[in-house]
Every structure is written in C-alpha cells, then in structure tokens.
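A single protein chain has been omitted from the complex, and every remaining protein chain is retained in its original position.
Note that the chains are named A, B and C in the order they appear, and that numbering of residues resets to 1 at the start of each chain.
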Amino acid sequence: MAKIWIRQAVLRALDDAMSDDPTVILMGEDVAEAGGPFKVTEGLLAKHGPERVIDTPISEMAFMGAAVGAAVCGLKPVVEIMFIEFLGVALDQLTTQAATMRYLSRGRLTTPLVVRASAGAGQGFGCQHSQMLDHWMRGAPGLKLAVTSNARTTYGLLRSAIEDPDPVVVLEPRILYSEREEHEFDPAYRTPLGKAEIARPGKDATLVTCGAMVRVANEAAANSNVSIEVIDLLTLWPWDRKTVLESVARTGRLVTLEEATASAGWGGDVVATVAEEAFGKLKAPPHRITLPDAPIPYSGVLEARYLPNPAYVGEQVAALVSTNKAPAPWWRNAA
Amino acid sequence: MAKIWIRQAVLRALDDAMSDDPTVILMGEDVAEAGGPFKVTEGLLAKHGPERVIDTPISEMAFMGAAVGAAVCGLKPVVEIMFIEFLGVALDQLTTQAATMRYLSRGRLTTPLVVRASAGAGQGFGCQHSQMLDHWMRGAPGLKLAVTSNARTTYGLLRSAIEDPDPVVVLEPRILYSEREEHEFDPAYRTPLGKAEIARPGKDATLVTCGAMVRVANEAAANSNVSIEVIDLLTLWPWDRKTVLESVARTGRLVTLEEATASAGWGGDVVATVAEEAFGKLKAPPHRITLPDAPIPYSGVLEARYLPNPAYVGEQVAALVSTNKAPAPWWRNAA
Amino acid sequence: MTISNSNSPLARREALKNRLDQLQRMVEIRAVENRIQKLFAEGHVRGSTHLANGQEAVAVGIARSIGPDDIVTCTYRGHGHALALGVTPAGVIGEICGRTIGCAGGVGGSMHLVEPSVGLLPTAAIIGAGLPIACGAAMAARARKNGRVAVAIFGDGTANIGAFHEALNFAAIQKLPVIFVCENNLYGEYSRINLTTPVEDIAVRASSYNIPGIIADGQDVDKVADAMAGPVARARRGEGPSLVEMKTYRYSGHSRSDPATYRPAGELDAWLKRDPIAVFADKLIAEKSLAPDGLEKMQAETNEAIERVVAEVLESPPPALSDLFAHVNGQSPGGDRRYSFWRN
Partner (left out) sequence: MTISNSNSPLARREALKNRLDQLQRMVEIRAVENRIQKLFAEGHVRGSTHLANGQEAVAVGIARSIGPDDIVTCTYRGHGHALALGVTPAGVIGEICGRTIGCAGGVGGSMHLVEPSVGLLPTAAIIGAGLPIACGAAMAARARKNGRVAVAIFGDGTANIGAFHEALNFAAIQKLPVIFVCENNLYGEYSRINLTTPVEDIAVRASSYNIPGIIADGQDVDKVADAMAGPVARARRGEGPSLVEMKTYRYSGHSRSDPATYRPAGELDAWLKRDPIAVFADKLIAEKSLAPDGLEKMQAETNEAIERVVAEVLESPPPALSDLFAHVNGQSPGGDRRYSFWRN
C-alpha cells in the first residue's frame, strides 16, 4: 500500500472522472493555472485542457449559476467553492435554482452538478473561514449533501456525486487535505450516496458522526473502555436512517458528534428520528456532542478546546454508558 | 376592541419605534414612496422623512451590508427583505459579517439591526417565494431569530427586536398580513425575545409551533377531544427550553409543528433537546409534523394538502395521545 | 396564421418566419395577458402574476432572431416571451391556472414557465438568477461547438443586482456566446429607474466589461430583431457576449395588485401612442401584406381562440397528489423524462 495525501484522493477522483466522461468540467478560483488553492487540481489543466479546467473571476454567483446552466444543457460541472463560507454570496443558485430545476421542468431538465467545498475548523483560519455550514444546504429536497472522511470516501463520494443525476454538495474537511494515509486507488470504487458506514463496530453505544470528526470518534473508541460503534454518516441528505436505527437497536445508546452548534447541526434530526423510531428502546438519553454557541476562535489554545477531541468524546460516551445519564458539555462549567 | 389587519401591527410597530428613537431607519425595496410591497410601511415616508425611510435599488447585498455598517456606526436599521428567499443573494452580510462583529471587536462594536422578511406558504407564490428558510439563520450565535404569529406578537417582537443590541431576524408569515383580528395596541407592550408562550393550555400533549402554524395548532386543539397545550415558540434562537421542558413534564407528550422539512426544521433540535432532558419521562414517542420532502407546489389543491391543516394536526396529535405511538405522516401512503 | 393555434411549440416557433404570424403572436400575447387579468378577477389565478402588455415587440423580436435550440433564460415577467418562443396559450394559461395542461403541469405557476423544446428554461422568480445560468448554457453550447447561443432576458431594475455584474464580467472574460437583453420598461416594481439607477441607459454598463452595448426601440419588432442580429452573429462566431437594451414600457402595474399610480401623468398615454402592435400592423398594411381591417379581424379571431383555450384550461384537472412527489430528485417517481438539448 502506498502512503498518499488525502488531497491526492480529490485530485485522482477529478482526474478519473474527467477521463471517463468528457462532459465533466471543473470551475473555480485558481483551479486551473495554479492547480488549486489547496493543490487538489494540480495537473488537470495540462491533461484536460482549458475548455474543461476553468479559472474563474472572484464571482461565486456567476460561476455557481453558470454551473447550473451548463448542467441543464448537458455538461457535468464540478465547482470548487474554496471555503464553504463563500456560498454566502451565491446560495440562491444552489438551493433555489439548481434544487428546483427538475421539479419545475417536470423531470425534463436536470442539474447534474457537483459543488466541492473545503469546510471545517482546526487550522486557525478564524471565524469566517472555518465553519461547516452544512445546514445551509439542507431543506432543499432537490439537492444532495455529503461529507468526506478519508482518502477512500473522498474518492468514492466524489465519483458518486459526479455520476449522480442531481446537484450534490460534497464538503471536504480542509484539515484532512494534508493528512497522509495508506491507500490504494481503485477506479471502480464508489461510496454510494445515501449509505452510512459502520467505521468501527461496538456494543455499548452508537456514535454517529461525519467528516473530520470520524477520526476523532475512531480514536476515542479505540482508547475507550466501553465498546463504541462509530457510524460515518457520509451523506447528510438523504441520510441513512436504516443503518443508524439498526445500530442503535443493537447498542441501545445514541451519541452524535459534529462540528456544528446544536441549533444548526444535523444531530438534531438524527437524535429526533431515533427518539421517534426507537422510543422506549434506549438505555440512556440520546446525547449530542456539538460546538458551543460561539464563533470559531483564531487562537490555537481556544480552537483546540472549541473542537471536540478524542479524549473529551471518549469521556462523554463513557459517562453516558456508565451512568445512563447525559453528561454535561465541557462549557457548562467553563463558561 | 378594534378589528385590525395584522399588517397594521407591523406598520404600528415601525411607526412607534421610529417616533421613540430617532436612530431607527427603514430600508428596502419600495418601502418608502410605495408604502411597501405588502403595504406595511404606508405613511412612514411622509411622517419620518426620506432620510429615515429609504427606497433601495434591487441590491440585497448592498442594503443588507449597509444596514450592518449603519448599525455599527450608531443607527438602528430595519431592513425589509420582501421574501425571505431573497436573502439567498445576501446571506453573507447577515450570518458572517453582522453576526461576528461584536465578537471580533471584543464587544466594542455591535450591530443592532433588524431584518424583517415575509415568509411561508399558502398563497400560491410557488416554490421560490413560499419557504420559511429559518434554518439559514440558525447556527450563527451572534444572531437572533424570531417569528411572528398574530397582531400582538408582531407588534411586540418587532419592538423588542428593534430595541435589542444584536442583529435580529424577524420572520413575518406573509399569509397573516391580510388577516383581521381584534386588537388594541399598547405602545408599552413588548414580546420578550427568548421567551415562548403557552398559547393554549392542555394536559395530554405539548404542541410546539410558531408563525402561521400557531393558528393551525390552536384550531386543531380547539376541535380536539384530547387536551392539547399549544406553545408558540416565538423566538427560534435562542429558544425557550424552559417553557417547553416544563410543559412536556406536565403533558408527557411532545409534538412539533412547523413549515419545514424534517432535515432542516427547528423541530429536530426541540425534539432532541426534550429527548435528552426528559428521557424516560415521555408517555409517547416525540413526534414532528413537518412538510414532505418536496418543493412547495403552486397548485392550490396541492399546496392545501402540502401544508399542515387543523384537521390533520388534530388527527396526528389525537392518534399519538390515544395510541402512544407515532402516527405516520399523510404522505407515507400518498407518495 | 392558423399555425399559431398549433399545439406544437416548435411549429409555433417556426411560424414566426412569417411576418403576419409575428403580428398575430403579438396580438395573441396581448390577448392572453388581458385574459389572465380577467382570470385573476374570476379567482382562477393564485399568488402573483406579472403582465407584459406593451412589451410584445421585444418578445417576438427576440424569438424571431434566434433558433428554437438556442437557450433562453427569463423572469417571472415571462408570459409574453414564453408565447413568443412557442409555448402554447394553453401551456401558459394552464400553468397560471395551476392545471395539468400547464407547461409545468401546474406545480410551477405564473413565475415558472418552461418549454425545453424551444429552449426556454424554467423562468426564475429571483432577480438576476437567469444571467449566470445563461452563461452556463453558453458554456455548454461552446463545448459542443454547435454554434448555439444563450439569451438572458431581464429588466432594468435587475441591472443593479450583483448577479448582473458577475455574469457580464464572466461572460466577457470567457468570451461566451450569450446575449444579455435588458427590457428597460422604466420601472422596477414601483420605482422609476431614475430613483434606483444613476445612469439612464443600462447599455452604458457594457463598457465595464469591454463588450458591445446596444440600445434599441423595443416597440418596433423589426428594430428589436435588427438589434439582436449583430450580437447573435457575433456570439455564434465565438467573439463573445453583448448587452442589448430594449427601450419599452409595461402598460399595467408591476403585478396584479399594483394600480401603478406612481407613474407621471401622460407617460402611459405617450407610450400607448407607439403601441407595438399598431406600429407593426401599420407597417404590414403599408407592405400590403395586411388588409386595412386585418388587425381588427386578427384580434377578434385571436380573442375567440383564447376563449376556447380558456375553456379547455378550465376543464383540465389540477395536478394529482402524486405530482407533488414526482421529479423532486433522481429517486423520485415520475419516470425519466430527461430532455437533451442538441441531441434530438
């Protein structure tokens, strides 16, 4: 097995998709000549040419909307939104236009486009460049939403998203780009949209998470004296109720772990769904591990505490399992 | 008591606020000369002058951002976003800029602005002009979010929002504007932000809702043979956990009712919070009454079915109370 | 002109090669808009609707100057454009009445007309949304090297939204085959252009993108077509986008609820004197292709035809509950009805 950078999985997925399908094009700021701000598109311009790998002006609304029009007319655009926050100047094209195109045309027009966006905290980019913001993309039933978690799922989700007939947003935890991993690429491999994965089996509690938090969850589980089943949700919408409900049926306990505050996170929907469907079957209250209600701080000391870490997650789950009571979040005392 | 149109409560709140505080200004498309697309600002230009009641170009990003700058520099801007969907071209200024100003300036700068937006379905405006979209505004801890439900709360929430030191979004269910109600204005009255209200007491189930759905909930409760306690959440963030938890402690059952799909609605957070805090104390599974996962249809026949109505809500709650099992949503069979 | 009563959008579009049919289409648009006003009063129309009577020459002039497989994005004020491009009166009126016979099966409504077979993407209800989308359609045409163009139709007030600026800049730097057509009817909702826009001519903004900016008389269908010809040819040659401004006027208010009292006295009358239908009818009479009383006849026939369509529409059922769940995404019921531009 070769050790690769996870950013290479993005590059490889885009390269393979473009090689397999001549209608796939890339658009974004500095994705062509410069090979991408995060170097995930390096070499694609030389290999696939300037008509398919396109540098754009700083005009998210224009190129997001252009992707919609291009998709409707037969191309498969992959748009890079450098930091997910930048969708705040272009959201309309994605959630209001792309997501309703199929519906309004009664199935005659589709928008098979992919929005790739780096997201998440942990690197000191500050409060305007570190959020997940997946909640902006929920509530638009014509739109699908996925989050990558390692080299394999990065490759697999991107390939599936590009082949999907609908608009799909793929959030790529920025912090993973520069991580290394043993991985052998399989061009035929796909991570199916809508399916969650059991990242690590366990008996005492189901820990549902996604993105960069999957590593945190796995590490917490590995070092825990309770048996934690880690589920990587992978697709946030439509999410895999079956896998989650079956796991909770086995473990009897549910914990969600996400990079979002409670009021915006997907954890609310997951916990609510389980509370509705598995009523009376839980041994302990469902529990959400979230971010505190504060913007993301720049200071490394603060950001390290702000984000859930393996030790904290381990304590929280262990406390839930041992007491069958929900533990208080760390800030209940700190604040 | 005089019968008034609910739109008059908006007008009166704005007029009184501008009379009490010379720093309050209004901005929006056609709010001045024309008196507002929904006629909720009629007469304000004549009374308060063109420097305080300002017509804008069709430039949501510009006037939303101008409101941020004006607020930071000592004015109290009230911005009208005609239909909440239009924030899709200006969201950055609200959730990324306004919401972080206080934090980034360490409390030296604040943005006391109010965004008023008409929202919600029921009038045949179609899928791009009928959403609530409150989820776009959640997950930004510097920002507050409220929804009006009648003449009193429209007046009371707007006055509180304008007096609040933080940016506040007030969603006004469009369908209420043209409803009439017995109401006597009290200029001293405020609906406090962060407090929910028990709209109708009951013993068998707690029905948490907001906005136009409060009427639906009240009517359902009035015609039900089970005793339903209707809670008007009023503020969606920060929401009143105490009132909800205390009610559920009394009734032992929780139902949420909202104009949103399950994956985006605030119901997930409310149900999750109750499932966490009231674990083991519920007689029946918590239950969410939501919209189906489809865009809002234009056809009156479809939209009437798409939106929860009193009969349906009544059946759902009654079924939950009588069987202590969660009833299936209407579309489980229809779809 | 009976062709215009065809149920084939494509055939209706082809008919515009005939100048009499162009006049008839303008008459039809006027008749449909007037009838929709009435249908509103009769309670058959929900929400809002935005009439374009007075702007018929712009719609027909554009439609006649591009082909049915060129792509068009338009706005909520799209009834006239939809009819001009070929959508049938039943498709338009049916949609506005929320019936299955409508061009979006009754789920879209007045603001969302659509007909892929004549290049019309779903009209957008968000200001500016159509301009970037047209850029993308143009990118797809360029990728296919098929010489097709995209046309984005929008209003004067839309020239103040960010998407306008970004789309024109993007199209210019990418040299995209797209024509941006601004229908300057002097008003954005209830605001006259001078209250929101510091320049009188939207076309001057073309200089910010180093592209041609052209101004045309929007009340003369021939002048509209002439103004389109150069930009369309330029786009097909791969030389990039243009901004074309059509000076026109909407006779009614912004939407159903608007009496348009904000208009200066005499403004409407002055424009009525140059009514696009009368202007074109006079030409055809001078050209001897229309009898002196030809217009009245045409209007009478058209009104009757529209009444028949209205009857047909009101007999058409509303969508079924299952339509609510159809075509939401690729997993939804409704079947694969995907339309491929430039493939059939």
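Note that in this section a residue touches a chain if its C-beta (ideal position, glycine included) is under 8 Å from a C-beta of that chain, and two chains touch if they have at least 3 such contacts.
None of these values were measured; they are calculated from a predicted model.
> With the full complex in mind, choose from B:Gly28, B:Pro77 or B:Pro286 the residue touching the hidden chain.
B:Pro77
> Kindly state which of the options A:Trp5, A:Phe86 or A:Trp237 is in contact with the chain not pictured.
Residue touching the chain left out of view: A:Phe86.
> Out of B:Asp164, B:Glu197 or B:Asp232, which is the one that touches the chain we can't see?
Only one listed residue reaches the unshown chain, and that is B:Asp164.
> Return the single residue from C:Thr196, C:Gln219 or C:Ser332 that touches the missing chain.
C:Thr196
> From the list B:Ile25, B:Ala161, B:Ile175 or B:Val321, pick the residue that touches the absent chain.
Selected residue, touching the omitted chain: B:Ile25.
> Please identify, in ascending order, the residues of chain A that touch the omitted chain?
Counting over the whole complex, chain A touches the hidden chain at residues 29-30, 33-34, 37, 55-61, 85-86, 88-89, 123-129, 292-295, 297-303, 305-306, 331, 334-335.
> Which chain B residues touch the hidden chain?
Chain B touches the chain not shown through residues 23, 25, 51, 54, 56-57, 59-75, 77, 89, 92-93, 96-97, 100-110, 141-144, 164-166.
> Touching the missing chain, which residues of chain C?
160-166, 169-170, 172-173, 195-199, 204-205, 207-211
In the analysis below, only the chains that are shown with their structure count from here on.
> Based on mean C-alpha positions, which chain is nearest the centroid of every protein C-alpha shown?
That would be B.
> Chain A to chain B: how many Å between their CA centres?
Computed from C-alpha means, the inter-chain centre distance equals 29 Å.
> Mind checking the centre-to-centre distance between chain A and chain C? Centres are C-alpha means, answer in whole Å.
Each chain reduced to its C-alpha mean, chain A and chain C end up 40 Å apart.
> Quick one: chain B and chain C, Cα centre-to-centre, how many Å?
36
> Could you tell me which residues belong to chain C and also touch two or more other chains?
Each of 104, 107-108, 112, 124, 126, 128, 162-163, 328 in chain C touches at least two other chains.
> Quick check: what residues of chain B touch more than one other chain, meaning two or more?
Within chain B, residues 61, 85, 88-89, 127-128, 293-295 contact more than one other chain.
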